[in-house]
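The structure appears below as structure tokens.
A protein chain is absent from this complex, but the other protein chains hold their places.
Up next, chain A:
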Amino acid sequence: MTTVRIYVTYKQSVFDPQGEAITNSIHSLGHDEVQSVKVGKFFDVVIDPSKKAVEESVKEISEELLVNFNMETYTYKVLEEK
């Protein structure tokens, strides 16, 4: 089984109000070194690679469900293969 972590975030051009609120809070703590924070979500998906190529499976489920391409984008990485 292959465990893949899919990260979904707003596109660069889309205003992320949570990210801005958190950035402001971090600045309140005195962390002026922090320039920005972007909030997203991740999905840990366990895939059986004997049934479908992992890359293809990730692309399909991301594009068909996990990501709304009007406002979001995604990346992923393989966490575990066993």
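Operating definition for what follows: a contact is a pair of C-beta atoms (placed from the backbone, for glycine too) under 8 Å apart; a residue touches a chain by one contact, two chains touch by 3 or more; residues count from 1.
Here is the rule we use: contacts and distances are computed from a predicted model.
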Omitted chain (choose from "Phosphoribosylformylglycinamidine synthase subunit PurQ", "Acyl carrier protein", "ABC transporter permease" or "Nucleotide exchange factor GrpE") - UniProt protein name: "Phosphoribosylformylglycinamidine synthase subunit PurQ"
Residue among A:Met1, A:Val14 or A:Leu79 that touches the chain left out of view: A:Val14
Contact partner of the left-out chain, one of A:Gln35, A:Ser50 or A:Asn70: A:Asn70
Residue ranges of chain A at the interface with the undisplayed chain: 10, 13-15, 17-18, 21, 65-66, 68, 70-71
